[in-house]
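Every protein chain except one is present and positioned as in the full complex.
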Amino acid sequence: MTRTEPGAGETTWTSDEMMSIAAARSLRDGQACFVGIGLPSTAANLARRLHAPNLVLIYESGTLDTRPDELPLSIGDGVLAASALSVVSVPEIFNYWLQPGRIDVGFLSGAQLDRFGNINTTVIGEYDEPSVRLPGSGGAPEIAASCREVIVVMRHKARAFVESVDFVTSVGHGSGPTDRSVLGLRGAGPVRVITDLGVLEPDPQTAELVLTATHHGIEVERVRAETGWELDVSADLMITAPPTGTELRTLRSMRTVGDPR
Amino acid sequence: MTRTEPGAGETTWTSDEMMSIAAARSLRDGQACFVGIGLPSTAANLARRLHAPNLVLIYESGTLDTRPDELPLSIGDGVLAASALSVVSVPEIFNYWLQPGRIDVGFLSGAQLDRFGNINTTVIGEYDEPSVRLPGSGGAPEIAASCREVIVVMRHKARAFVESVDFVTSVGHGSGPTDRSVLGLRGAGPVRVITDLGVLEPDPQTAELVLTATHHGIEVERVRAETGWELDVSADLMITAPPTGTELRTLRSMRTVGDPR
Amino acid sequence: MAKIASLAEAVSELVRDGDTVALEGFTHLIPFAAGHEIIRQGRRGLTLVRMTPDLIYDQMIGAGCASRLVFSWGGNPGVGSLHRMRDALATGWPAPLAIEEHSHAGMANRYVAGASGLPFAVLRGYAGTDLPLHTDTISSVECPFTGEKLAAVRAINPDVGIIHAQRADRAGNVQIWGIVGVQKEAVLASTRSLVTVEEVVDELEPVPGAVVLPHWVVDVVAEAPGGAAPSYADGYYDRDNAAYRAWDRISRDRAAFGEWLSSLRGEQAA
Partner (left out) sequence: MAKIASLAEAVSELVRDGDTVALEGFTHLIPFAAGHEIIRQGRRGLTLVRMTPDLIYDQMIGAGCASRLVFSWGGNPGVGSLHRMRDALATGWPAPLAIEEHSHAGMANRYVAGASGLPFAVLRGYAGTDLPLHTDTISSVECPFTGEKLAAVRAINPDVGIIHAQRADRAGNVQIWGIVGVQKEAVLASTRSLVTVEEVVDELEPVPGAVVLPHWVVDVVAEAPGGAAPSYADGYYDRDNAAYRAWDRISRDRAAFGEWLSSLRGEQAA
């Protein structure tokens, strides 16, 4: 693999850029990836432009193996249909493609995430009288249940990384390492949470998310401050390699459909 | 409706021709008709060429609103797909089109039929050691269950028109007028059985098939002799009008795909 | 045989106060023109069913058409929230709004069951999530062969199903291509159906990826060119992402929304 070191003029990047690049790196070429809109879509399309040209991207709108030139704004933009190998109905995408466990990686984001990787995209507060009404489930619960593994991409904020989510929209590891099998969920669940500060992975013994990497230049204390539970740090904490010039240039060249040129 | 009386040279016809013509006459223009192969397919395609140009023909191979120039030999001949408004998958034809009761008429045949219009296409004799092994169910059980009404077309023979079928492949009226609703079958079941000798219809009180018409030139005694139960005759027995010249000429001009010209 | 009528006639004939109505179209081919006509005709007390309420239901909710929303993802895609929906939920303005919430897989299967004439559908879903605590159209069944417990969702059978399609022929056969979503299922699950189309043509040329709805399952076809905008119609026009972004500002504010609504209603009077 060719690695371009950032040049003198490219040593700065935003934490969002680092997050997208770290998330893109976590995908392997040839995998089939069920992509949520927003941060996951950016990262997956970046991976396809970098080291994973044969990544199979699948969106819940029914677009199978799509290769959009520009990033979609919605989950069903025309650019996804036009570049897809095949477009199937929405019932089919869930029943024939997601549910049987044919998808390697589910790529999700969320509004709240707890120490076991459970995700909330439904409400902040009580369901019947929420303080914030969020969009809801979409395809996420079954993506979280059925993909062989799940990667979560979301910004690291104390109000989002909580001890316990207000509402379980999508199950991560429930409340411990055996919950998924008890519930009959067949995928492995969240294997990695990639944020703008670092990477969290479930402890194999407890299924609790622990800090396994910080991004270049990020202190552990800052990550802890933005995490709503007592965050454990892995004994062999890694540091994410900084973005390469190629990674940054590729990410910055990607534009969303309809954005001003 | 224009009716051409048969000319001097057209006063003979076979009993099979009379059967196909009588069956064709029983279909109304604009109906959606689920067609079994063989006798039903011939009759339905004849109707489409005569008085019912907008008959919607549906075959279990998934061909919706098909208009074949020539009769198919099998249920999935290319001529059916090529002339169809739409071709859907086999699961879809059964689940979205047949099962919900969207089809006006189911057009069936069989090897055995009993006094309540139950049909056997599975075995003659015991299931485990049959004297004759027949093809089996195909789409018939659910056509019989779900179409708004069922019309049966089959040759009238004592060995076929039996007191009780050896195997219930497709339910007619079970053993009486309430059986269909008890079983949860939503269509009306067989409303007419058209044979080469005449027409049988269920008695509204008992659901038993009674003779309501004989074809031109056929004696009641002959029908009774070819019926394996004590066949009741309707008080207002009708006589089927003989084939018209147009009907005969149209029927005789229809050819099956692959037949020598 | 489907009837071909004007959109105003079609809505007047098919949609009644208190009906359960599904306007479907997954991002693509969202039947905006039909929704706007329902607003103009002042329908009230509707149960609005849709996987992704999108702007169209935000508008219909803000206009006071709805008393209940059945959905699985209620946001402005790629932009943010549906503020009219949020306002109705939080404050009951302009009318109280009850909700029945599912996942996409659950909603899709509810339509499939409805289209299939079955009272429920089975799926692997909802296990461990909090939705079943709040949604009584989610239950479970046991496999009679393996004993496994699976989720069950109740069929949806709307009174009226409304979709937008690219084309219909004069008999009312409808052709849709591109992202086809759950439109076929929504029409087949509904008691009555309305299809708005970009154009009525003499003959439906076959198109790769097209789905065809035969005339005998469609009640009314209405020509409504541009009727999916600001969503899109593959082969006719693109999604107006700027309009989706601009909606955020209008939707946030009751007054700005009121102006939008007056303008919509005024258009018809003009």
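For clarity, chains are labelled A, B and C in written order, and residue numbers in each chain start from 1.
In this text, a residue touches a chain if its C-beta (ideal position, glycine included) is under 8 Å from a C-beta of that chain, and two chains touch if they have at least 3 such contacts.
Because the structure is a prediction, the values reported are computed rather than measured.
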Which displayed chains the hidden chain touches across the whole complex: A, B, C
Identified contact with the non-displayed chain, of B:Ser146, B:Thr195 or B:Thr240: B:Ser146
Selected residue (touches chain absent from view) among C:Ile30, C:Leu97 or C:Leu123: C:Leu123
Sole contact to the chain not displayed, among B:Gly38, B:Gly228 or B:Pro242: B:Gly38
Selected residue (touches chain absent from view) among B:Leu73, B:Val191 or B:Val220: B:Leu73
Absent chain, residues of subunit A that touch it: 30, 32, 54, 56, 64-65, 85-86, 95-96, 99-102, 146, 186
Touching residues on subunit C - with respect to the absent chain: 117-124, 137, 139-146, 148, 150, 152, 154, 206-210
In subunit B, positions touching the absent partner: 37-38, 60-63, 72-78, 80-82, 86-87, 89-91, 94-95, 98-99, 122, 127-128, 133-142, 145-146, 167-171, 174, 179-180, 183-186, 256-258
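Quick note on the criterion: only the chains that are shown with their structure count from here on.
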Whole-Å gap between the CA centroids of subunit B and subunit C: 40
CA centroid of subunit A to CA centroid of subunit B, Å: 58
Where subunit A and subunit C are represented by their mean Cα positions, the distance between them in whole Å: 29
Shared interface positions of subunit B, touching two or more other chains: none
Where subunit C touches two or more other chains, by residue: 184-185, 211
